[in-house]
Structures are given as structure tokens and as C-alpha cells.
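Sending over a structure as C-alpha cells; questions will come in a sec.
Left out: one protein chain. Kept in place: all the others.
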Amino acid sequence: MSNLFGFDGGDTWLHHLSGATKMLAFVGISIIAMASYDLRFTAAIMVMSLILFYQAKIKWSQVSLVVKIITAFSLLNLITVYLFSPEYGVQLYGTRHLLFGSGYLTVTSEQLFYELNLLSKYIVTVPLALIFLITTNPSEFAASLNKIHLSYKVSYSVALALRYIPDIQNVYHQISLSQQARGYELSKKAKFSQRLKGSAQILMPLIFSSLDRIDTVSQAMELRRFGRKKHRTWYMDHPFAWQDWLTLAGTAAIILIGAWLFKVNGGRFYNPFR
Amino acid sequence: MAKNKQSSNELFSVRTVVAIGIGTAIIFILKRWVSIPTGFPNTNIDTSYGFLGFMSVLFGPVAGFIMGFLGHALNDFTQYGTPWWTWVFTTGLVGGVIGLFWKRLDVSKGDFGKKKLIGYNVVSGLTNLIAWAAIAPTLDVLVYSEPANKVYIQGLISAVSNIISGAVIGSILLAAYAASRTRSGSLKKED
């Protein structure tokens, strides 16, 4: 894996959007979806993000693994919530429609509805996140962060993080290989406990070589004048186009609708039981 | 005489920028691949908290906050599709608060004696405790409206495991780092 973002240079309008636009849209939508407990609203967002997902022409094989992990994680969380507070929905919505069960483990419509809301929150932005990961060029992304007035030093840290995740994974791999080449068995042929110990052994050199690297890389950057001026330009910069403005306007509209629903519902919760 | 112009003491030097980048990458990788099962179901000692404590002491509060925030956000984002913003923010906070003590806990000269060891563990322990047992779950209730008993128990378990990670791994790293600093004037060719 040489590219964390799984970036795949395609040619849809989503690929051409600026990284910052996509990030702002993602953050905006994920925050309003996080705040809202109106299933109609989150479901609508879900439908929209699936349509976008389709438009980005992403192949199922590119995302199947992460979708499976997310499903498992969401189910686990829903079950935990139920086990801890089977009547939490009743408490929130103020009515009680018992479906079945008795004693502690009861199942009510309110609880089911509440958990459905939770589920929609867990997954509503997933297609958007995947779109972001697959259609955003990491370098362009860093450049675009700077354009939305994040300080260029912070933007560059983000760029460096993205640059070094695959690199350090690689270093981890290299150190592991070179340890094995010196006689440390870490392949499937070793016992599990030995492999565990082995990976711990790799961490130290990994961390310490990274500290050295911080020094040499910052020296190399200073030699090429990073930090000298108040501004810098970006090789991978990409001008904002009307699609960007339109996307941002759309995002703002969604946020406004979400906020308006707060008012209509008299709070964060949409309550169908009353 | 040369003035020591090493920029390591500034809050946001070029070195800090690089440290944030590389530190974030390592946090990401630790979160992803290196967790030690505690024996409790579904709980891991997340080694990244030890590393975060260590890096915050080395590079200060700004670096600590951004590293924690970004590392956690990137991991959530690529693993679950949604950053769990409350916990992401709390991780940043942990890095930032431990980082506030970087001048006092300075190990770059190679001394990490008993006093600093205790100092670090107190700072890291308290920060992690307050962050995970109180701040993160409270934010969860406020923002996500999750059941309180669930999130506080989750918080408590994380608090315990992160305190352990912060203490054990952080101390080991700090001690090793201090030991690796060659004292000035100590290198001589030997026959």
C-alpha cells in the first residue's frame, strides 16, 4: 500500500473538486448529521451520498473491506448500547410501546427507533468519506487547506503526515525485514508470542529512526527555505471552480435544513410517537 | 562561542512542523496495527497514547494537540468512515495538556531521573484520567446523546488502558530517549 488515501486518479466531477471543498462539505455534513436525531433528514443525506458514490464510479472491490469493518463496528456498538440501556429510547421519547420481552431486556419501538437513528449516524457519512478518500489527491488536499486559510505550516504538517504514513509503514516493513534477515523469525513460521515480541522490538528502532528523520528532514526543508515567507505557493494547487462554490452552497443548504428541522421538531429529536 | 540556535524550543518551528507530520503518521500506524490486548473483551492498550505522551514532552503543546487530533481523526476516518469527533478532540487535548509541561520535563539533555519520571507519570496519568473518564463521555452524552452508563463505562475502561499505555510506554520511550542523548564531549576514539 503506497497510498493511504487509496487515491485513484479518475475523471468524474468529484475528482475535479478541490480537496478543501470536499473536506468542508464532509465536516459540515458530518457535524449536522451528528447533531440531528431526525431520521428523515439523515436518511435523505444517506440517499444523496449514495447517489454521489455512484457518480464517483468507485468499484466495490476498492471499498468492500472497509465497509465490512464499519458494519461490524456499528453492530457491535448498537448491541452494546442496547445491553447497557434497553429502555433509553423510552426515556428519550417519553412514550413506551412494548413489542416483546420482559424484565431488563425489553424491546420497545422507541428503543428500535433510537437505535435506527444511531445506526444512520454511524453510516450516513461513510459513502462521503470513501468518496473523499478515493477521489482526493493528497498533495492537492494539503494545498487546498492552505487556501481556506489554515496556516501553511499546519497545512504542510498534514501533507507531511500523508506523505509519511506510507513511508513509515514502509520503514516498519523494512526494519522488520532487515531484522528477519539478521535471524529473527517473524514470518508465519514463528509462534504467535514470538511474533508479538518481535513487532515490539521493531517499534523502538522505528521510533528512534523517525526522530532522526525529523532532524534531517527539517534540516533539508530549512535548506530550501521552508518557513521563510508569510505565503507559499503550491505545485499541486488547483483553482476553485464554480463546481466548488456550488458544492459549498449545497452543503450550506443542507446544514440550514438540518437547523430548521431543530426548530420544527422543537429540539434535536424527531419524535414520531407523539 | 556559538550561540545555540537550534530551533527546538520554539512553539512552531520548522522542526515542529516535521515532528507533527511524522508523529501523526506514527500515531496512525500504532493505532492501526499495534495494540496490545488487555484480556478484557474488546479493550486494547492503545500504544499510541504512550507515544503521544512522549512526543508531546519532546515537542510541546501545539505539536501534541495537532498530532493527537490528526492521528486520531485520520485513523477513524479511514477505518470507520466517520471521525468520532468527541474522542478525536479529547485525544488532541491529552497531547496538548501533556505538552504544556515540556519545558519542565525536558529530557533533551539526557537526564530523566526519578523526579522527572514521577512528574511525567503524574501529568500523563491525571490528564488521561480526566480526559477519558470525564471529558470524552460527557461530550458523547451532550453531542451524540448516547446512554450515559454506556459511555461512562467505555470512558473508564479507556481511561485505565490509556493511563497504562501513557505510563508504561511513555516512560520507556522517555528513558530510552534520554539514554540515547550523547552527553556533550563524551565521544573519543579508543584503540
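Brief remarks follow.
Here the chain labels run A and B in written order, and each chain numbers its own residues starting at 1.
Keep this in mind: a residue touches a chain if its C-beta (ideal position, glycine included) is under 8 Å from a C-beta of that chain, and two chains touch if they have at least 3 such contacts.
What we mean here is this: contacts and distances are computed from a predicted model.
Candidate names were "NADH-quinone oxidoreductase subunit J", "Cytochrome c biogenesis protein ResB", "dihydrouracil dehydrogenase (NAD(+))" or "ABC transporter ATP-binding protein", and the UniProt protein name of the unshown chain is "ABC transporter ATP-binding protein".
The chain that is not displayed touches the following shown chains in the complete assembly: A, B. Residue A:Arg163 is the one among A:His15, A:Lys121 or A:Arg163 that touches the chain not shown.
As for the chain not pictured, it touches chain B at residues 1-7, 180, 182-191.
Even with one chain removed from view, chain A keeps its contact list with that chain: residues 2-3, 138-139, 159-160, 162-163, 166-167, 170-171, 174-175, 177-189, 202, 204-205, 208-209, 212-213, 215-229, 231-237.
Quick note on the criterion: only the chains that are shown with their structure count from here on.
Separating the CA-averaged centres of chain A and chain B is a span of 21 Å. On the side of chain B, the complex with chain A involves touching residues 12-15, 17-22, 24-26, 28-29, 33-34, 42, 47, 51, 58, 66, 70-71, 74, 77-83, 85, 143-147, 149-150, 153, 173, 176-177, 180.
Across the complex, chain B is touched by residues 4, 30-31, 34-35, 37, 66, 69-70, 73, 76, 80-81, 84-85, 88, 92, 118, 121-127, 129-130, 133, 153-154, 156-161, 163-165, 167-169, 172, 199, 203-204, 206-208, 210-211, 213-215, 217-218, 221-222, 226-227, 268 of chain A.
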